[in-house]
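Just dropping this structure here.
Heads up, one of the protein chains got dropped from this complex, but the rest are sitting where they should.
Right after this comes chain A.
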Amino acid sequence: MKYLKEIAIIFGITMIGELLNQWIPFPVPAGVYGLFILLGLLCSGAVKLQDVQATGNLLLDLMPLMFIPSAVGLIEKFDELKAILVPFFVITVVSTLVVMTVTGKSAEWIIRRQKKEEN
């Protein structure tokens, strides 16, 4: 019964996210709408953590698995990429490292400054 209730809540929120995704003309995915709905419900106390936690943690544990099918699909799309293979590779690698570095460093800079002020 525990799982039944949890799955019902998670599927229900997912469905509402899908409806919002269809109705609102922004390219915001259903899952992101659902994320904020569940967060709102948790914060308001309408849904308790133990009402979603076991199923939620299972889904989060299995999340990497869910990327495999679409990633394997790359074998079919290789032709479209051939024309820009080298720039594609360089741009993707460099910009990913740039984003990681500037995000991490700027956040860390603020966190450390806050810690100093507190002391």
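Here is the rule we go by: a contact is a pair of C-beta atoms (placed from the backbone, for glycine too) under 8 Å apart; a residue touches a chain by one contact, two chains touch by 3 or more; residues count from 1.
Just so we're on the same page, contacts and distances are computed from a predicted model.
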{"item": "Undepicted complex member, UniProt protein name, chosen from \"Amino acid ABC transporter ATP-binding protein\", \"LrgB family protein\", \"Sigma-70 family RNA polymerase sigma factor\" or \"Carbon-phosphorus lyase complex subunit PhnJ\"", "value": "\"LrgB family protein\""}
{"item": "Interface with the undisplayed chain - residues on chain A", "value": "10-11, 13-14, 17-18, 26-32, 34-39, 42-43, 49, 52-53, 55-57, 59-60, 62-77, 80-81, 83-84, 86-88, 90-108, 110-112, 114"}
